[in-house]
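Up next is chain A:
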Amino acid sequence: MSRLAVEGLGIGFGGVTALTDVSFNVEAGEIFAIIGPNGAGKTTLFNVVSGLYPPRQGRVRINDEDVTGLPPFKLARRGLSRTFQNLQVFFRMSAADNVMVGRHMHEKRNVLAHLFTLPSVLEQNRVTRAKAEELLAFVDLSDVADRTAGNLPYGALRRLEIARALATEPQILLLDEPAAGCNPVETEEIDNVIQKIAATGVAIVLVEHDMKLVMKISHRIHVLDQGHTIAQGTAGEVRTNERVIAAYLGRHGQREAARA
Partner candidate 1 sequence: MMRRFFDSPYAVVLVLAIVVAVLPLLLPSLFYLRVAALICIFALVVVGLNLLIGFAGQVSLGHAGFFGIGAYAVAIGPTHLGIPPWLALILGAIAAGVVAFLVGRPILRLRGHYLAVATLGMGLLFAMVFANESAWTGGPDGMPVPRLVLFGWRMSGPWTWYWIAGVTLVIGAWIAANVIASPTGRALRAIHDSETAAQVLGIDVARYKLIAFVLSAVYAAVAGAYLAMFDGLVTPEASGFLRSIEFVTMAVLGGLGSTLGGIVGAALLVLLPQLLTVFHDYEHIALGLVMIVVMIFVPAGIVPSLANLLGWRKS
Partner candidate 2 sequence: MTTHLRNSLPKLLAAAAFIVAASAAHADIKIGAVLSVTGPASFLGDPEKKTLEMYVADINAKGGVNGQKINLIIYDDAGNPNQARTFGTRLIEQDGVDALLAGSTTATSMAIIPLAEEAKVPFINFAGAVQAVFPAKPYIFKTPHTDLMACEKIFEDLKKRGLTKIAMISGKDAFGASMQQQCMTVNAKYGIDVLHQETYGPGDTDMTPQLTNIKGTAGIQAVVNPGFGQGPAIVTRNYKQLDIKVPLYESHGVGSKQYIDLAGAAADGVRLPAAALLVADKLPANDPQKKVVVDYKTTYEKNTGQPVSTFGGHAYDGLMILVDAMKRAKSADKAKVRDAIEATKNFMGTGGVVNMSATDHLGLDLSAFRMLEIKNGDWTLAN
């Protein structure tokens, strides 16, 4: 039984087909990377898998349960969480509050109790806050816990999104370019964090342009080009795959190839 199974997924916008027949499985504890040139459909794939766009064809299964077409919040309750390429941090809330929002599913959601702040709500706020501080420590953001997220540097925001996603206690974590815009030191930190998460048994799906990072930490790599799967395998297999090289060289030239 795979944690996440994607079968024959397809989607289009207007007349443009964005994804065609994409399939893969991700297992517990695995780091599974999805790469491809710009416009290959990686983020679209994430958006379909996390329920933001309904697929035109194909199915998505979590732990063998068919979850195709479920809204994102229901997927989250089945153990799927994600980060965003173009940061979707709650900018007006503090870093700690951002992570506390991630605890939402694990909190009691009785609105009447909230209206009158019953003692149980206070207790729960304490527990949530403690958990949030723990997660901030995990991504090394303890010292900015009470700063407004909007004022944090870019690298910190990337890690904050990861901590927030972890707060949901996911079984599957989709990371959309977690190292984008980060300097080498920050990238190194993120690399560590990802490996630590995978070690706890979370299935990680990673979209990343930093090929060094991808090749270093991924167990398997899935290559998309223009919405089609062109290869899948280990770093070594993908690196030598002719279609992959053609796809990258054909469109982006030497730079990307050299990095790989």
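Candidate selection criterion: all candidates are chains of the complex that A comes from, given by their letters.
Everything below uses one rule, namely that a contact is a pair of C-beta atoms (placed from the backbone, for glycine too) under 8 Å apart; a residue touches a chain by one contact, two chains touch by 3 or more; residues count from 1.
Predicted model, so just to flag it, every value in this text is computed and none were measured.
Of the numbered options 1 or 2, all belong to the same complex as chain A, but only candidate 1 touches it. Against candidate 1, the residues of chain A that register as touching in their complex are 50-52, 71-73, 75-77, 81-82, 84, 88-93, 97, 100-105, 107-109, 111, 113-117, 121, 124-125, 128, 146-148, 151, 164-165, 167-168.
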